[in-house]
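Every protein chain except one is present and positioned as in the full complex.
For chain A:
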Amino acid sequence: MMNRDTSSPKKPLTKHELNQIWYRWGFTHLSSMSYEKIQAHAWAYSYIPFARKYYHDEPEKKRRLLKRHSMFYNTEPQTGQLINGIVASLEEQIALGNNVSEEMPVNIKATLMGPLAGIGDSIIQGIVVPILLSIAMSLASGGSPLGPIFYIVTYGILGPMISYIAFHSGYRLGVNAIDIIVGENSKRITDAFNILGVMVVGALAANTIVLKTIAKVPLGGKTKPLESVLNGIFPGLLPLIIVLFGWWLVSSKQYSATKVILILTVIVTIGCLIGLF
């Protein structure tokens, strides 16, 4: 597309320049993270080569570009690359002189960062990382280096891959990507992923929490260890009770992590002193 104002035609972004925007964000998204700005300046940083390519002789346009990409921004930085891809396609259109307003990228960023943070956090922090870690932890039991190596390799491939695919899908689809993010089908997929996450977290609870009672109970004239009686009824009953209690404190009572740690410490201390654990 030719630019009307200047005689020299502006060329679209090359694959390399596009990847430059991707990895500049990919590396530095949180490198100047404060509560006021979070990921704001990573945008300006990732658009420096872009600004040099298109606006080297138009300082006012360059200034506007850098300023609109220095505003508060916060999303899940790996899945959130989808937004970076959409914005890259819009900024390219603006630079080529096509009919896209300069507010468009700003609006897209402001409206999409929330929903994508919600989806991204529950997929990355709620599902992918805990599943890979729980597999790694079961492989590492007994001190085997296989567990950590498994996690380093799998997440080392998966994390950047999610980021790369998200960015390039966003760029390819442009604003059409928004329908996919907020569409009904994406909600169903997220819900299904949540079910997967909930089941794995259940298994994780049974796998990681250890609580055994050392109390003995009188049973048919003799005393038997309470633990073996409980195991006959429901293996892992005590860990289950403690995790459901913790969940109730966190979700219904809205207690902070520090408070829950203190409560659990009190329970364990009393239990140990009266000879229960």
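By definition in this document, a residue touches a chain if its C-beta (ideal position, glycine included) is under 8 Å from a C-beta of that chain, and two chains touch if they have at least 3 such contacts; residues count from 1.
Throughout what follows, contacts and distances are computed from a predicted model.
According to its UniProt record, the chain left out of view corresponds to "PTS system, mannose-specific IIC component" among "Molybdopterin synthase sulfur carrier subunit", "PTS system, mannose-specific IIC component", "ABC3 transporter permease C-terminal domain-containing protein" or "Spermidine/putrescine import ATP-binding protein PotA". Only one of A:Lys11, A:Lys67 or A:Lys224 touches the absent chain when the whole complex is considered: A:Lys67.
In the full complex, chain A touches the hidden chain at residues 23, 26-38, 40-42, 44-45, 48, 51-52, 59, 62-63, 66-67, 69-70, 74, 77-78, 104, 107-108, 111-112, 114-115, 117, 121-122, 124-127, 129-131, 133-138, 140-141, 143-145, 147-149, 151-152, 155-156, 159-160, 163, 175, 178-179, 182-185, 188-189, 191-212, 234-236, 239-240, 242-243, 245-247, 249-251, 256-258, 260-261, 264-265, 267-269, 271-273, 277.
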